[in-house]
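Here the complex is missing one protein chain, while the rest keep their positions.
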């Protein structure tokens, strides 16, 4: 094809739920991997289980990518079912190309008004040309050809993907793929992905799977949970695997049960976790407070979605920060961490489990729908050996004080079965022995201890990812990191050096480390996906940011893009 | 008695639960009222329902009092049952007097080490001199005499208090009272309350009753709740009274039910509330978020107790601030108010109900065990006519949009029964009609609207109580106001003029009003009863406090005292 | 309950439908349950504005927005609490509650048994598809123990399913019926009886989910009417529920039991309460 070469390309494939756009997208990711590329596929879908709108939003690149681009190069529409519901999620411009089946009806105004070039293509008809033909596979063929993917490698991947569904499906899919591959476009896209990816080993995984893996690496062997979008796939990934590691996952009757089950298992000595999303986290708070007061290690992975209330369950937002930081009654010190990208879902969750075990603390890991349900093609993440001790266990000597006032605040824990360790764990305030006490001295000693054990721990350099230089700093957290990293890079490439501080550890606050990271900074731009500027207010509450602060905050469902950040930096920089 | 006259006196009466110290204390308050005095009685008790420790901590004064004093002038002990559990709550000095029954055994070291003078008195034996005699009434007689209360007025009050229990109890009580009244002390207390109180009409009530009354004044006619210490008495006060006003209170199966019942009733057009404490509030958060998203007015009165988890249920603390401000998932604008004293329980709750109705908002009113379970003798609170419109109701014309984007953010609400107002309230994000929508435009429009309606309202001067002057400001909130007011007054009397800003409205934040109140201030001392400095962090997050800030924060159960604040101000002032 | 009859002419079920298109999958049983609800309302000729339909979260719980009565799409598992508050405050309304087997029997189980015990005058429709549809196919409390299609329970739950009728009976419900979306007219008749019943009426509406439990499309061949008429004898009802395989339809139990509604009157004033504080 007579096109210019590009480092990355963004492609949206849309169709009604069940049309198979996600299968096509996943296969495209796999094909890109074969060529040594990187990629990311975000899923856009609505409340409908079947037949609703659905889109695979892909970005393929010769360099690692951790966010969507500012716009799309190509939109391939299998149909226009409810497309207006997420047209805003697929920004197009006059440089974009739309490939659409005329049989699907007129192009919705929300799409066509972009001024993108349009190439009508009878996808359904092409699919109809072969027995059991599938339009998504026609589309896949078309895209594979355009992207310069290897024909036989593509065939092999399709074969492998559908092997479980029987031979007919495989051969039908392949036939449709051929139809697409053979189709010659009238307006071929102006740009293709440059060749020459790297040969480093790749993983293809979702953030939900990443958190699941991190939990297993951290030592979790019990989970109890109640299904909820967009956390369910993490649980579904974990259930059979926990079982194979000698552990188990219990589907609870509700979230009140799941958090308490997790506390029970951890009290029994088995590292335990649950996963949920906003409404479920709200229900877990009382139990989470019990974990804090009774000093029982637990990890809750909370996959954020649009809020408040039931909100927008299928879309991403960074708005469960407040509840994670401050949602408990009483003075309740705990850990809050946030995953920065897909690979970091693995690290961050493992770190959370290990910290929670070592500090006998309750931890919340924040992920979000964008991270959790996107599939990423990344460099195989290295596995770091974390220098964190395991849970401090009581030994069988002398009179046992469960809540002993130790110097580091961590009191050795007796696990049922230990002969002389019998004690009663309690959510009532207690003396060192665990005996309930309402005395001011016991209360203040135990409050000090529970805070001390978290604040005295040395979290090292992992509290944040920092990069760049200069006197302007972007401070962001969690999944907004992807766009911020790319913005920083683009600015650097254009000669504007800025710093990026991307926070992974939110509680306890890393005040000194932040001060150091901000030395010499005269302007701060806070980036977050929230309407009420939750992260900005958190920063003000805990850190000494005595320079000009600007806030780039807006709610979901549209992801924060690199261009948006670049513009903001350049505006008044 | 040959004693000096004082403006106020602090008296602790201790005894095991059931010994009647609270009845004696309540009668002392009533007697003080007859003389035109003011007073406050805080209850100290433990987890035991009967037989545990119990104390009536009284302060009587010729001036209004809203907090405990720094120490006690007199401790009258009926027995020493578990006294060490709250000895710290009764600071004594060499100037104090201890009256104790030698029959009750040795005076515990925690008490005697204060160096207070001791007057042994055979209270039990004196009670035993008459048929059915009661030691608490002997004590009451003794104190009544010392305090210069009128004999026959006291008799009448005792008669009235026990009238419901039958004549024998009345006459036995009176006989014991006489024994006490006739007793001549060896070391009579050095100081008595000066005569000459004011004749203004007095109320005697608890904070729990105050909140109940405020709710009724505000228009609440339905409540659903689940019992919890220390909020239960508010519900018990409300239940029969709601019934008499054509409303009702429903005892729910749990707090998840109560908050949802309240939403259901309010959806039906009836102003509705619930009351709870920390653990119950934690369970209500998901429902509270539904009220926010569906824009159904509800009020939750949360009576704080020691936390975290079950914590110290019978003791006070200001540590549910975080959960009240930030405990919801998603961006969830709502109202948070705090009662400053007993009278303010009435005003603040009424204000909360009226604001919640007018703004179709969810409101949390924070009270605490100290306020809620203390009985105060105060000037009859005036009833202010609040200029707040009632809930905006839809009328029966034209197509109805429940969540219409109005200028002030308040959309007229249709109440079931209205002929053309049918709509479906939803916790899913929605378009103006209420139809679920995951579109970015709808989400951001509704987020804006829900925030706008709260932020555009003019809350006037009631956001805080401000007093004093000078360039040092005390900023506090809720029940710590009592001690702060008195500290400011003492400082003023000693020639140190400081400002006091006592916050009643916490959300939305009153940034401009705070800036104004702080004009010219060079030093801020934040006062709160919390270990993790929740209020301080909240202030940092929302207000521009660019001067030196000091924090006087400590946890419960000991109340913050005026002397403590005075010392802090003088330390570096 | 008094039903405000609005017009003399027969009312069409359509009058109770909204213009919103359901998000349900093609073939979902919930369409027929929606139809049965609107048919029952039409048959009872209830004025739209006097009816409230409340729900939780789930595919089933989307039903209020598809009707044109007053609706409330609440949060997962709490619809009965929402409805109890509304009914306590507004006793004259006809209050209906609908939701799924997950919503009502898993997360909402406590409110279910307490609503049965409380016996307020309202009707609860459990749209039972023996699965969590909305969250893409996990086992619910009515799922058979050996259903292995959910990755959360790859060996099946291994748990005996709840019989909603048995639970309702033990908890004190005064009207218990089981209907089938495959027989919307029968279901509508059942709903009419349930709404007319004074007290808490539970209607379990078997409503297959073709997407996650396609095997249940067979229900239309398996489900039949109970042999017996309804009884007011709790032991007999318990016996019949136990002897049944959960696939017989009909009104199982109906009994007049004390209907709860808060006691209220107009006998006091706030001024009077304030007097009590004066010393």
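We call the chains A, B and C, going by the order they appear; numbering starts again at 1 in every chain.
By definition in this document, a contact is a pair of C-beta atoms (placed from the backbone, for glycine too) under 8 Å apart; a residue touches a chain by one contact, two chains touch by 3 or more.
These figures come from a predicted structure and were not determined experimentally.
Engineer: With touch as defined up top, name the shown chains that contact the chain not shown.
Structural biologist: Missing chain, whole complex, touching shown chains: A, B, C.
Engineer: Among C:217, C:238 or C:270, exactly one should touch the missing chain; which is it?
Structural biologist: Looking across C:217, C:238 or C:270, the contact with the absent chain belongs to C:238.
Engineer: Please pick, from A:250, A:372 or A:569, the residue that touches the omitted chain in the full complex.
Structural biologist: Final answer for the missing-chain contact: A:250.
Engineer: Based on the whole complex, identify which of C:144, C:170, C:217 or C:270 touches the chain you can't see.
Structural biologist: Counting the whole complex, the residue in contact with the absent chain is C:170.
Engineer: Considering the whole complex, which of A:352, A:428 or A:503 touches the chain not shown?
Structural biologist: Once the missing chain is taken into account, the touching residue is A:428.
Engineer: Return the single residue from B:25, B:279 or B:307 that touches the missing chain.
Structural biologist: Result: among the candidates, B:279 touches the missing chain.
Engineer: Suppose we count only contacts with the excluded chain; which residues of chain A make the list?
Structural biologist: Contacting residues on chain A, toward the hidden partner: 29-30, 33-34, 201-205, 209, 213, 216-217, 221-222, 224, 241-250, 252-254, 256-258, 260-270, 272, 286-287, 289-290, 294, 377, 380, 414, 416-428, 434-436.
Engineer: In terms of residues, what is the contact footprint of the unshown chain on chain C?
Structural biologist: Missing-chain contacts on chain C: residues 106-110, 113-114, 117-119, 141, 155, 158-160, 162-163, 166-167, 169-172, 234-235, 238-239, 242, 257-258, 260, 263.
Engineer: Going by the touch rule given at the top, which residues of chain B touch the chain that is not shown?
Structural biologist: Chain B touches the missing chain through residues 46-52, 225-229, 232, 235-237, 239-240, 243, 249, 251, 253-255, 279, 309-310.
Rule of thumb we're sticking to: only the chains that are shown with their structure count from here on.
Engineer: Compute the centre of every chain as the mean of its C-alpha atoms, then state which one is farthest from the centre of chain C.
Structural biologist: B
Engineer: Can you give the whole-Å distance between the Cα centres of chain A and chain B?
Structural biologist: From the centre of chain A to the centre of chain B is 43 Å.
Engineer: Nearest whole angstrom, what separates the Cα centre of chain B from the Cα centre of chain C?
Structural biologist: 42
Engineer: Which residue numbers or ranges of chain A touch two or more of the other chains?
Structural biologist: Chain A, residues with two or more chain partners: 46-47, 279, 309-310.
Engineer: Spell out, as numbers or ranges, the residues of chain C touching 2 or more other chains.
Structural biologist: As it turns out, chain C has residues touching two or more other chains at 73, 75, 77.
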